[in-house]
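Notes follow the structure.
All protein chains but one are shown in place.
Per-chain residue numbering starts at 1, and chain names A and B are given in the order in which the chains are listed.
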């Protein structure tokens, strides 16, 4: 296990071996240079999709839990992009977090903290990232949170570290 | 014609020679290194703007058609960024798709598929991209869909392939 995976085990988090496949005609990650771009990951865990609107159906704590599942999916995709070797992950770069909420909801940052706090807990300083947190009028399949991300891997595009993704396939879902 | 343009002709799509200009004080694309960043393209075709809210005014099929027009505009901007030579386009990297919808709408992925499917039809595997699909509370001028994108061109920033854009000018519109 890498140092990161030891830390994940301490946190009680197991990254899915086969991250959620895509809902449509796109790919689970794209590598350009040493940047890995991961599409929007929707809130879900082993129990299925985490649905609902903040400000109506879910409280902030439940929203933060939902955001954490997005971050776990992001990290699982990055691991796959790095050929299964998370030690090639240099740092998280940026998250954009979309919260499914009522028009009156104002605690987007506390919700997306569920993702940010997890990444820092798992990756240490390398988990610190730039971030935006906004509300979406609604989200795919009614999920509570969707987060996209980019991160930096160790090597450069001219000698690609992670290879380009194969076409998407599979039964599970990402937005 | 490049291979891509032959394929576009087979698909019955003609890229506008003069892509929609910007609505404001920004530029139709920015090239950094081998990445072309294209601002949000709003749904429109030769008949004008495609307006309306998914979940109220438009069904999913109409939304997907609207999304396809955004992708056509994106590709037209990328062509311009590549000096008119689409063979310099290496691959689509990432789309962020915003759907103008009611708070209850949950089929954002099927709407944005209109763009994704077109890019894969036109570009083959090079058209596969990372993607996020969310709802916006509303969109510029009431359009149904807005999509921004980035793509990779053949050469590097230190020997810029596409040059920097001239200041925006023109009468038509992008968001």
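Quick note on the criterion: contacts are C-beta pairs under 8 Å (C-beta built on N, C-alpha and C of every residue); 3 or more make two chains touch, one makes a residue touch a chain.
Keep in mind that what you see is a predicted model, and the values were worked out from it rather than measured.
**Student:** Using the document's definition of touch, tell me which of A:35, A:49 or A:62 contacts the absent chain.
**Tutor:** A:35
**Student:** In terms of residues, what is the contact footprint of the unshown chain on chain A?
**Tutor:** 33-35, 91, 93-96, 101-110, 112-113, 116-117, 120, 125, 128-138, 152
**Student:** For chain B, which positions touch the chain that isn't shown here?
**Tutor:** These residues touch the chain not displayed: 22-30, 32-33, 37-40, 53, 96, 98, 102-103, 135-142, 146, 148, 157, 164-165, 167-168, 175.
Keep in mind that, in the parts below, only the chains that are shown with their structure count from here on.
**Student:** How many degrees of rotation map chain A onto its copy chain B on CA atoms, rounded to the nearest 5?
**Tutor:** Fitting chain A to chain B on C-alpha positions yields an angle of 120 degrees.
**Student:** What is the distance in Å between the mean C-alpha positions of chain A and chain B?
**Tutor:** Distance between chain centres, rounded to whole Å: 24 Å.
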